[in-house]
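Quick one: the structure is below, questions incoming.
With one protein chain withheld, the remaining protein chains of the complex are depicted in position.
Chain IDs A and B follow the sequence of writing; residue 1 opens each chain.
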Amino acid sequence: MTTDYPFEAKPESGELKTVGTSAVRIDGLDKVSGAAEFVDDMDFGPGLLHAAIVESPHAYARIVSIDTSKAEAAKGVVRIATGKDFPYKFGMYMEDRYIFAQDYVRFVGEQVAGVIARSHREAVQAAKLIEVEYEVLTPLLDPKSAVADGAELIHPDLEDYTHVPWFFPQTDTNIAHLRKIRKGDTEKAFAEADYVLEDTYEVPRYAHCAIEPHVTVSKFDQADRLTVWTASQSPHTQRHLFAEALAPLGLTHKDVRVITPYVGGGFGGKAGVSMEIMGAAMATLVKGRPVKLRWTREQEFYNTYQRQGVVAELKVGVMNDGTITAVEHKLYWDAGAYVEYGANVVNAAGLSATGPYRVPNITNDSLCIYTNLPPGGPYRGFGYSEFHFGLESHMDRIAEAIGMDAVEFRRKNAIVEGDELAYGASMNPSGMLEAIDKTAAAIDWGVEEESDNPNTVIGKGIALFWKAPAMPPNSSSASFLKFNEDGSINISVSGMELGQGYLTVMAQIAGEVLSVPVEKIRVETPDTDRNPYEWQTVASHVTWSSGLAVEKAAIEARGKIFDVIHQVYGYEDDSLYLEDEAVKCRTDESFSKPLRDFVIDGIQTEDGTWRGGPIVASGKFMPEFTNANSDPETGQGGHPNVHYTVGATGVVLEIDKDTGRIWVRKAALAVDAGRAINPDLVNGQITGGLVQGLATVLYEDMRFDENGKLLNPNFTDYKIPTAFDIPDEIIPIIVEVPQPDGPFGARGVGEHTMIGAAPVIANAVYNALGVRIKSMPITQEKVAMAIIEKSET
Amino acid sequence: MVIANEFDYRRPATLAEATDLLANHSGSVRVLAGGTDLVAWLRDDAIAPDLVVDIKNVPGLHDLKMNGDTLHLGALVTFTDLIESDVVKERAPLLAEMAETVASQGIRNRATMVGNICSAVPSCDAGPVLLVYDTTVHLTGPDGDRSVDINDWFIGLRQTARTEDEVVTHLTIALRQHGGVYVKLMRYGGEDLAQAAVGIIAYPDHEYRVAFGAVAPTPIRSIRIEDALRGKPLDDALVAEAAAMVRDEISPITDIRASAEYRVRMTEVMLKRGLVAVTERLAGTGPAYGTRLI
Partner (left out) sequence: MNLTIKVNGEDWALDVAPADVLLDVLRERIGVKSPKIGCERGDCGSCTVIMDGRTVRSCLILAVEADGHEITTVEGISYDGMSELQTLFIQNNSFQCGFCAPGIVLSATELLDNNPNPTRHDVQEALAGNLCRCTGYEPIIDAVLAAGEGGSE
C-alpha cells in the first residue's frame, strides 16, 4: 500500500501540543446552552408550507388509481404531488427508486402521494382524504423465500438499472448484487481440516433511532434555485443526487444548494438520500415557497433506511493446533424493497466476511436480496456488526471443540500487518494483538467468578472486530482555511458534526500544524455553496480523510506564512517554524513574529509598503491507491478498502437464572485508533458505540407481522438504552499503532465500537449458562426460555 | 403526529360544573387529568372526542391525606406525589414502590394514579396494587355520588365501572399493619410497560392479598391463591404450591412484548420472590421498598 505522503506536520519540539489532548468540544457550549440550531429550529417566516405523505398500507401492491380530488378541495391545501409529477429514478449506488411510487408499491410505508398545505395539521387532514386503490399482491418477506426457485421478481427490470461497476446483479432473480470472494481451495482445505464447524446465525433488522427525526425544508425560488436545509450526513451527495434526479426539470449542480446545520444523530440513517428527495421534489411544485417535511417517529422507523437482516451460513475449518485453514461464509441479506444504498453494505460485508483472521482458503458469497420490507441501508457497522455475530460466536465454539482457550485461539489466527486479505491486498499495520491482550486483562480473562446471589451466575466473553471504510475508491475530502485579524482561524469543510466530535478534531489537526489553540478555531457545519467538497460523513473515514485535507490546508497556510516572513526578513523558509501562535526562526532565537500581527494586514517593509495579505489555503485528499475493479467470480485483483481498524471487546455479565435478565457488570473495549487525536472523544465513541451495540443484542429488534407491517415503530416497543441500561463499568482502551497515511497516524473508530458487542454477549451467555443462542437479539425472554428448556430436557 | 382532529376544551372550576359538562354535551367527551395517556391517544388518532373536560382546576382533587386509618387519594394525585409523600412512605410504601416503576420522572410529575386505572390498560401499574389494598373508588355524576369496590372496577380491556358522565373524585384505602410488594417484569432496566406484574400484601396471621397485571384483559385478583396461603406460615413448599396455581389463574396473551408462556413462567417467579419479600417486610425485615426483585 501507499503509505507516504509528501508532507510533514510535526511541531518543532517534536511533542504534539494539541493533537492527542482531550480538548473540550468546540460545539459544547452551543449544545448545552440550547444555542445549537437544528433544521427544525430554523425559521422560514409565514410563507412556510408543510407537507404530509400518503403511504402504502401494503407490502406489495399495484396502484390501480389515485383520487386526490377531495384532498385538493380541503382547507389549506396548496398542492398535491404523486408519482406522475416525478417519473424519475434515483439511487446512490444503483438507481432503483422513484421519488414517489409509480405503478407498484413494494413495502408498507412507501410514499404514494404528498400534500402541501399551509399548516401541518391541514396537510395531515388532507392526506387522509386521498383515495388510493390497490391490487394487493403477495409479498416476499424473507430473503430465503425471495431467492427460492420460481419466486416472483420484485424488480423485473433489474438488468436495466444503472449501477456502479463493482455490483453484479443476477438477471431474472431477486439478487440485486452478488459479491463473491474465492481464494485458495476451500473444498480441499475442509477435507483436510481436523475439525469443521458449520452452522447458521440469524440477525434481524434494526433501527438507527437518532433522537432527531429526519427533517428537511426545501425552497425552489422564482430564479429556479433549489435550496435544501436538511438533517443529513451527506450534503454534497444529496446535492448530487437531487441534481441528477431532478435534471429533467433543468436543474444542474450549481442550481442546487444544500445547507446542513447541526444534526441530531445519524448512525448511517441520515447518509445518502431518503425522504429528503420528496421534500426537494415537492418544493419544485410551489415556486418561491419553502416546504417543510418532517418525519414522525413512526415514519422514522418504517420509511428511512433500516439495518438489513441477514441469514449467515458459516463453515470454518481448523487444524488441531488451532490454525484456521478455511472459511465459507454465505450471507443472505434481507435488503428490502430498494437497495440503492444497501447493496454496498452487502458488498462491504462480502469483502471482509472472514473477520480479522488470517485465512488462506476463502469462499464468501454475499447476496443482496430484494424483499418487500423497507429499504435496507447504512447503519453504524455497515454489515460488519451483522456478520460478526455469527463469526465470533463460531470462533468460540471452535476453540472449545478443539480444547483451546478462546483468547489463545484468536491470538493465534489474528490478522497482522502484511497478511494477505481476502481480496489479495495486504493488511495494514494494526494493534490487534495488543487489543486482545489488554481486553483480556481488563476482564480478568481466565479467572472464574462466582456470584454471591444464589439466583444469578456470572459469565465472561470476548470477541474481536474489524472494519474498513466502505466507499467508492475515489471518495474525497477538501478543506478551506483562512486566518482572521486576531490570528484566529475559520475552517470550512463538508464533513458533518454528527456528535462524534469531527469539528473539534479538525480544529485540533489545524491547530497543531499552525500552533493555534483549539479555542481560536471555528469550524462550522456545511453549506455546499460555500464549503468545499466532502463525499459523505460515513464509513468512519472523516477523521482520516477530511483530517488529511485539513492538515494539507494548514501546511499550505504555513508555507504562505513562511513566504511572507522570508520576503520581508530574508530568513530561509526551512529555518522557520511555528510555536505559540508566532513564527520563530532556528537561526535567530530573538526572532518571533506573532501571527495576529500580519495574517490579514501583512507586514510593512522599511520603505513603507506592505507584503503579504490575508492567509488563505486549501487542501484535498483522495486515496489514490484504491481500486474497486475486480474479477466478479473471485473478487481478486482490486484494492477496494483503504485500511482496516481493528479491536477487541470483552464483558463480564451476570444472569438471573430464573428470569434471564442480564446485567453487564463490566465491559472493556480496545480499539486501534492509530493515533487518538482527542482521547476523550475516542472514549466517547467507545462508550456510546458499545452501549448501542449491546442494545442490539440484548433487547432491540424490528418486528414485522405476516403482511410486512412493522409492529414496533415507536420507543414504547422498540426499546433503546436508557441511563439504566449501561454496563456498571466501561473500560475504554485506546491502542495506537499509527496508520502510516493517516493525519498524525489516525484512523477512524466511530463504527467499530459497536461491532463486537453482539457476539461478546452471546459468548458470555454461553460461558455462564452453557446455552448457545444463535439468533439476535438475546433477550431475557430468550435466555429464560432456553434455561427452562435445558432444565426440562 | 400532530393532533389532526379538532375538539372543544373546557376547564370547569367546580365539580358540579364538570359533571354538568359531562352530562350535557353533544358527541363524545373525554376527561383530562394528567393527559399523558389522553394526549398520546389524541396524537395517534386512537380517539377523536368532540369535547375534552380538563378537571385540573377543580378544587379538592389533589388531596393526599389520612382520615383516621383511611388513606384518601384525590383524583389528581400524581405518581410523583405518591413517591414524595411522607404519609405514603410511612403508611403505604407499596404505593411508592409501584409509582417508581411507572414511566419516567417527566411523566410521573404529570400522570395521575386515578388516570392510570381509568385508562385501564391491562398493564396499568396501579391496578394490581389497588386491588390488593381493597381500594374503594369514589365517583360523582348526574345522579350524585357513588362508590365502587376496586374488585368491581375493571370490567374489560380498557373498560371500567365509570360511566362517561361520571368523574372519579378520589380513592380510599383502609390501612392496617401490612407488608407490600410490587414486582414488575420489564424488557430492560429502563422504563417499560409491565409484561407481567404481581402485587402482594401480607397482613398479620398469614393473611395475603395477591393480584396480577398484564396477564389478563384486566388487572386481576387471585382469591384462590389467597385462600391457599391463608393461615399457614410461609415456607418453600407453600410458596411452590402458590406458584403452581399461577398457570390456572391467569390468561396471558402472546404479543410483541412477551410470549404467553414466558409471562406464565415469570409470574410464577415473581409470585415466589414476592411472597418471600412481602412476608419479610411485614416482619420489618426484607429488602427495602423500591428494591427490584427481578
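Details
By our rule, a contact is a pair of C-beta atoms (placed from the backbone, for glycine too) under 8 Å apart; a residue touches a chain by one contact, two chains touch by 3 or more.
Not measured: the values here are computed from a predicted model.
Screening A:Gly684, A:Gly708, A:Gly756 or A:Pro777 against the full complex identifies A:Gly684 as the residue touching the chain left out.
Of the candidate positions A:Val32, A:Val64, A:Ala401 or A:Leu711, contact with the hidden chain is made by A:Val32. Residue-wise, the contact with the chain that is not shown comes from B:Val39, picked out of B:Leu15, B:Val39 or B:Val276.
Of the listed positions A:Gly265, A:Gly613 or A:Pro740, the one in contact with the omitted chain in the full complex is A:Gly265.
One chain is missing from the display, and on subunit A it is touched by residues 22, 24-25, 27-34, 36-38, 40-41, 43, 121, 208-213, 262-267, 294, 296-297, 497-501, 680-681, 684, 687-692, 714-716, 720-724, 726, 730.
Where subunit B meets the chain that is not shown, the touching residues are 1-9, 11, 32, 35-36, 39-40, 42-44, 52, 54, 56, 80, 100, 103-107, 109-110, 190-191.
Here, only the chains that are shown with their structure count from here on.
Of all the residues in subunit B, the ones that touch subunit A in their complex are 1-4, 104, 185, 187-193, 256-259, 261-262, 265-266, 269, 294. By the touch rule above, subunit A contacts subunit B in their complex via residues 120-121, 124-125, 128, 296, 298, 656, 658-659, 661, 698-699, 703, 711-712, 716-717, 719, 721-725, 779-781, 784-785, 788.
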